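A quick write-up on the structure given underneath.
Excluded from the complex is one protein chain; the other protein chains are retained at their positions.
Naming follows writing order (A and B), and every chain is counted from residue 1.
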Amino acid sequence: MRLIADLFLLIGSAFAFLGALGLLRMPDVYNRIQAGTKAVTLGALAFLIGAALLFPQWWAKLLCILGFILFTSPVSSSTIARAIYLSGVKPWQARAPESGPVSAEPTEGRP
Amino acid sequence: MTPNLLETLAAILLGAALLIALVRFVLGPTAPDRVVAADTLTVITTIAIAGLALVLASPVYLDVALVFGVLAFVGVVAIARAIEGGRS
Partner (left out) sequence: MNHTSADPRPSVGHYLFSVLVLALLWLLLAGSLKAAELTAAFAVGAVVTAMTGSRLAVLAGVRLSPLAPLHLLRYLAVFLFALVRANLDMARRVLSPSLPLRPAVVEVETRLRSSLGRMLLANSITLTPGTLAVDVRGDRILVHWVDCAPGTDLDQATRAISHAFERHIRGFLK
C-alpha cells in the first residue's frame, strides 16, 4: 500500500517538476501558461491521491483541496491568458517551418 | 512518519520545481511571465504544504494548504485583472 502511495507521490512531484521545467523552457507566455497549468494540475491530482492512500482518514479534506485546485487552476490561467491577449501580446510563431507558411490566420480572432 | 527513499525523492523533485519556477519568476522578462510563474508557484506550494502535512503526520497543514490555495487564487486573479486594466 505504501509503495503505491509513494509512486503516486513521486508521479505528482515529477509532473510538478515537468510543469516548472516547461515554464522555463517554453518560448512565449501562452505556451508557458499551458505547460505550467496542465502539468502542475495533474501533479496536484496525483500527489493528493498519493496522500489519500497514505493517510486514508484525511480523504475529505484532500478531496476539498483537489476539487479546489481542479476548479481554480484553469480559471486563473485563463484569466491571465485573457489579460495578456487583451493587452495585445501576439502568440509566438515558429519561424521557417518545413513547408509553406507557418499558419494561415494566426490572429483571426483579434478584435 | 519517517520518509523513505521514494518520498525523499518526491520532496526533492518538488523543491526543484519550486526553484525552477522561481527562476522564471525572477527572469521575467515581462510582467505576464511573472504572473504565470507566480500562479504555478502557488499551486506547487499548495502541493508542498500538503506534503508537509504528510511528513509531520498532522492534518492541520491541510487546512493551511486549502486557505493558502484560496488566497493565492484570489491574488493571482486580481493581478491578472490589473494587467488587463492597464492596457493602453
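Note that a residue touches a chain if its C-beta (ideal position, glycine included) is under 8 Å from a C-beta of that chain, and two chains touch if they have at least 3 such contacts.
In this text, all values refer to a predicted model and were calculated from it rather than measured experimentally.
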Hidden partner chain, touching residue among A:8, A:30 or A:55: A:30
Where the missing chain touches chain A, by residue: 15, 18, 21-22, 25-28, 30-31, 33-35, 37-39, 41-42, 45, 60-61, 63-64, 71, 74-75, 77-78, 81-82, 85-86, 91-94, 97, 100-110
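Criterion: only the chains that are shown with their structure count from here on.
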Residue ranges of chain A in contact with chain B within the complex: 2-3, 6-7, 9-10, 12-14, 16-17, 19-21, 23-24, 29, 32-33, 36-37, 40-41, 43-44, 47-48, 51, 54-55, 58, 61-62, 64-65, 68-69, 72-73, 75-77, 79-80, 82-84, 86-89
Footprint of chain A on chain B - complex, ascending: 4, 6-7, 9-11, 13-14, 16-21, 23-24, 30, 32-33, 35-37, 39-40, 43-44, 46-47, 50-51, 53-54, 57, 59, 62-63, 65-66, 69-70, 73, 76-77, 80-81, 83-84, 86-87
